[in-house]
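For this depiction, one protein chain was excluded, whereas all remaining protein chains were kept in their positions.
On to chain A.
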């Protein structure tokens, strides 16, 4: 197989990463522009979309065939094969294996925001900016765009998000005399005590195996535990005083037995939701739909509110979950692949379908602002306009939250150290110190320069 990209990339070693990646992509397929910095012209796009092309798309979004059918209807020459190779870690393992073996990698691939930099680290993603992605910046909520864009480069197109809010059992809180959702964390702690004393339920669960939930809460508090300069330097600061303050708050609730620490997303957890063990959940924008699936029996008893705030009168949130679609730099059809990634996350017919049929919480403003979406009254939440609430919350997510280029390790290490401390009602401040040390050791052993 002829691999011009290798030679080009090799010749440019030492040049900035952007230039390097761009060179890789320009040589990746005959139809790409000669110089990477030159934007792709409309003629080239038209030509690529009217040339018979086969694309492979790895994603775990259920029933995504429907959106793909719309795409293929519009561009009959493009034939898209959708493959679901697993979700989360399993999916990434297969992507990395395919990339390493140099064969069988898809053209377009779903990647959660926190894992993007681990793929740019290995030069595996195509910079989409020259293909026109830079023009899309205004069409997605700012913080989601910042997750996929890095300086001049754009590494993926946002698909869905998980801005965090408070879903709670109105009936249980009412029974405990908590008639308004707690606005601040101070009120939340007081409410937690009332709820536990009056009803025996926990006001929320802080999972002992879910780094994403804790990181989302840190995100809300303005903590920036991670950083990566796109080259060799990472910032690790998971035991900052601000982070410790957030976890000290939760440690108190856990030790007072006001918040449970069960592992989430397993059968026992689902049963806990149905059997009133939990009176609420600080969770993400995808959870309203998720609950309707797992706790259908509790329909009508729920309500949604923004997260409690650290400062009274503030309105900030964090993010937990959500995905983007990226194009791998190994693709032979970069233009068509980019157009697919863009179209399914940008064309109103597709984004609306995502939001209303697959219930992905949208990142695209064209859905977030459409009355058809925000106006839905959800019976499960007693007729509340949950989408409208989360669309508002999505606008309050802190816009900057960088990640480490090895989130898989960071999360696994979190579970070993901090998660275990949460489950054992231990000292979370000390756990953060231990996590910090472990991450620094790992990063240094992997050749990174670490800023603490």
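Throughout what follows, a residue touches a chain if its C-beta (ideal position, glycine included) is under 8 Å from a C-beta of that chain, and two chains touch if they have at least 3 such contacts; residues count from 1.
Here is the rule we go by: contacts and distances are computed from a predicted model.
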The complex's invisible chain, by UniProt name, from "Molybdopterin synthase sulfur carrier subunit", "ABC transporter permease", "RnfABCDGE type electron transport complex subunit D" or "VWFA domain-containing protein": "ABC transporter permease"
Full-complex contact with the absent chain, from A:271, A:315 or A:451: A:271
Residue of A:52, A:241 or A:447 in touch with the missing chain, whole complex considered: A:447
Interface with the unshown chain - residue positions in chain A: 89, 93, 96, 121-122, 208-209, 232, 262-263, 265-268, 271-272, 275, 277, 405-406, 408-409, 412, 415-416, 419-420, 423-424, 442, 445-448
